[in-house]
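With one protein chain removed, the remaining protein chains of the complex are shown where they sit.
Note that the chains take the letters A, B and C in the order they are written out, and that residue 1 is the start of every chain.
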Amino acid sequence: MNEIKDDSAALKNEFTNLDLETPEKPYLDSNELIINMGPQHPATHGVLRVILKLDGEKVLGTECVIGYLHRGVEKIAENRTYTMFNPYVDRMDYVAAVSNGLGYCLAIEKLLNVEAPARANYIRVILTELNRIASHQLWLGTHALDIGAMTPLFYTFRDREEILKIFEKYCGARLTTHAFRIGGCQYETYAGFEKEVKNFVQFVRPKIDEYEELLTTNRIWLERTKNVGVISGADAIALGVTGPVLRASGVKWDLRKAQPYSRYQNFEFEIPTGENGDTYDRYLVRMAEMRQSLRIIEQAVNAIPEGPIMAKVPKVIKPAVGEIYQSIEAPKGELGYFVVSDGSTQPYRVRVRPPSFVNLQALDVMVRGMLVADVVAVIGTLDIVLGEVDR
Amino acid sequence: MLNSLMSYLGSNVTPGEANNQLWALIYVLIIFAGVSVAVIAMNWLERKALAHFQVRLGPMRVGPHGLLQPIADAVKLLLKEDIIPSESDKFVFWIAPLIGLLAAFTVYTVVPFGPSQAVSDMNIGILFMLGVSSLAVLGIVMAGWASNSHYPLIGALRSSAQMVSYEVAMGMAVVSAILMTSLHGAGIYGASNLSDGTGTLSMIGIVQAQQEQQVWFLFKFFPLGLVAFVIFAIAMVAETNRAPFDLPEAESELTAGFHTEYSGLRWSLFMLAEYAAMIAVSSIAVTLWLGGWMRPFPHWLSGSAWDFIFSLFPGLTFLGLGAIAVRGTLRMPKHEYFRVQTIGLGAFALVLAGIGLLLLAIAIGAHSSGREAIARAADAMNNIYWFVTKIAVFMYLFIWYRATWPRYRFDQLMKVGWKVMLPISLGVLILTAIVGVIA
Amino acid sequence: MAEISTLHYLVVAAALFVLGVIGVLTRRNVVIVLMSIELILNAVNLNLVAFSRMWGGLHGQIFSIFIVVDAAAEAAVGLGILIAFFRNKETINVDEIDLLKW
Partner (left out) sequence: MNPAMTPVATPFFFYFLSGLAILGGLLVITRRNAVHSALALIVTLLAVAGLYLMLYAPFVAGVQIIVYAGGIMVLFLFVIMLVNLERTIKERQFNRIWPVGLAAGCALLALFLAVYAKGKSLFPEQARGLAEGNNTQQIGEMLYGNYMFAFEIASLLLLVAILGAVIMAKKRI
């Protein structure tokens, strides 16, 4: 009468990930449980649904159900001109909209075989790196909140606000910025842009130390993150994982160094890597990345050249028939655009390689044998944005 | 009836001991009201303090500086639709919050706010407190089970395992404090020349033992008392399911744990029980290790002059709070929209200052006039003031923990409980016994 | 109402004892059978404490404490067996526990 309605049977049908070890003698286990985590769950960063197969609190396997935020972005591209589609990409990874826009613009520029002028590239680098810091700050706040530390969230949001203010002053939007255009930037920097960015760099440096002070040597934080969600470098490569998650596993791979775009070769910076590939290393890598981003911003803003900000691009963009793939190092990993042109004003096909989506594949490998609480930590450390996973 | 009311006033014992049911009832009502008000105040303070930890303002809209926010919250919760899930076990669902609340409030019958300011002084006082507060887990388990849903059930299972585990370490720490009531120590720890007497489990007796031995048990057999206290201070956070041990209601994992399905009044009962339990365990810690109602340095700074100076503290505290409120009033925006709020805050400041002056008057009156009734009132005031102040420190610690620390994972929590806290508390217990007898 | 003598307590204890016995003999659910055993132990405890009061000694109370210890041990082991059994046969009915070896 008041037993918990056991929806395990119903869920089992959805649970296709059944390469789980089954004991030779199947015994009835009162602890074995299949439960739904999400889509309405505070720790799934939006509408991710994870079906967990549990033994008590131990995770035997997971299955991600995605698509709750699917808006058909790739399909929309086929019915829009190249210019019209530009704002749509901002809605994928909405916490790193500038990076998305940069990737798209670079892809179409490659298709058109034009290159943005130097000043435009510097502006792009500054804004993209600012956006990387904002994205990492949002990740840090929510990740810490998932693990139970509520205070870092407010600190990071306080500081992220300064970045959003710069965005707002530059292009009028805070989140989905649509900052860049195909061929360069539409807007010249506003008066005092350089000074504000420099001030921001000075302002945020001690703040990053402040975040670290709260977490890096915190005993509970160490216990919650060390040796949790470990993934080896080889596994990470095999699963196509990119970005900080890959680098934390010890693979030194950063597209800004490997295939420089937007004149990243002009800047000096390091690729922080981890050793163990656990949640703590990913945390350290991202914290180090924020500092490296500040370095890049400083160099860029000091060396920003004068000149035009828009290359010569035809009013109606009609690339020649062909296909290209252009990828950039977004805050979450490799963000790639595969664009096929049939010679018309609209792309024949746009395929996005979203880093969150690919990284999410590693979830199952990372949480097997861990506890439910670790699933939360690992989802947080993967830094997924469901808008990008589902598109 | 009036006679029995008046006759008690002259006595020096608790109403329970004097066998005066009327006064016991009055005490119960006062404590119930006091604890409820404290919970409401704590609610506001937690939100405010937490907000300031986190660079935000907290409630600001309802009343000046959000002072009326708890009332607004309470009204909202009372008027909210009371949802009982259709598949739940109605009776158990209904009774679970009441059990938690009952357990949290029953404990207060033996909390000694002063030598005679307690409902009753049981000779198994501390045993009673531990026992009744351990009943709170039943409310949580039932709530989780009756909700008939996965997350509450897991929350309830976690909670019961956690509370039962930490009770062990807590009990050991408490026993080492109880041992200290009978062991006066010798050798390097021979602070007093009293011979070993009989111990006591009575809450009032424990404080009186500290008074006699002229030392808070926190500092007795240094560092043994301190270690036992720290063990208790950690275990009590786990007992009340507060951060960083708030796994039963870990929102990022179990949405809200055992009270996921609760809403409105029933949910607020859980909150009430949680905060009441926090105050209750803090009062155990204060009684056992921090000298209960005693003011600081009662022996080192003894004499009527020092007594008088310390008896000014309650009044000065309220005057200080009043001064803060006055400062807030003066800093209110001078806009017409804020007129009502400014007046309200000013009135609040006046009330605080009035209480402060009244308490000061009692203290000064007791010092100068020497009338017995006033002296008695001053005594009661001092005892309650110091007891409540010590509890307030713990309450602040609870908020501080919550703002600072991430949450433990369940296996780590268990590991800490069984592999760290229990051996240490056992060791402390054994060492206390050895030191008390031999050293 | 008359004054309460030892006999009153003994009657209450007897009633609890009999309730426990009936529970053990008639119920199928093992958990409830175990709870009935707790009832029986409680009745015994009540007897012991009542006698301890009657004779003015503390031996009865000491024994009741030992019985509480025993009850704790019994509950732990009993419930352990119950879980092991449930895992094997997915039933907690006593009358289905009729195999010597599983």
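Everything that follows uses one rule, which is that a residue touches a chain if its C-beta (ideal position, glycine included) is under 8 Å from a C-beta of that chain, and two chains touch if they have at least 3 such contacts.
What you are looking at is a predicted structure, and each value in this text was computed from that prediction instead of being measured.
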item: Identified contact with the non-displayed chain, of B:35, B:132, B:349 or B:435; value: B:132
item: Absent-chain interface as seen on subunit B, which is shown; value: 16-17, 19, 21, 89, 91-92, 95, 120, 122-124, 127-128, 130-132, 134-135, 137-138, 141-142, 145, 153, 156-157, 160-161, 163-164, 167, 198-199, 201
item: Sites on subunit C contacted by the missing partner chain, in the whole complex; value: 1-12, 14-29, 31-32, 34-36, 38-39, 42, 45-46, 49-50, 52-56, 58-59, 61-62, 64-66, 68-77, 79-84, 86-87, 90-95
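Please note the rule applied: only the chains that are shown with their structure count from here on.
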item: Whole-Å separation of chain centres (CA-atom averages), subunit A against subunit B; value: 46
item: Between subunit C and subunit A, distance of the C-alpha-averaged centres to the nearest whole Å; value: 61
item: Rounded Å distance between subunit B and subunit C, as computed from the means of their C-alpha atoms; value: 37
item: Subunit A-facing residues of subunit B, complex; value: 53-56, 87-89, 146, 148-150, 153-154, 243-244, 246-247, 250-253, 255, 402-412
item: Complex contacts: residues of subunit A adjacent to subunit B; value: 1-5, 33, 35, 41-43, 57, 144-151, 153-155, 158, 214-215, 218, 220-221, 223-224, 371-374, 376
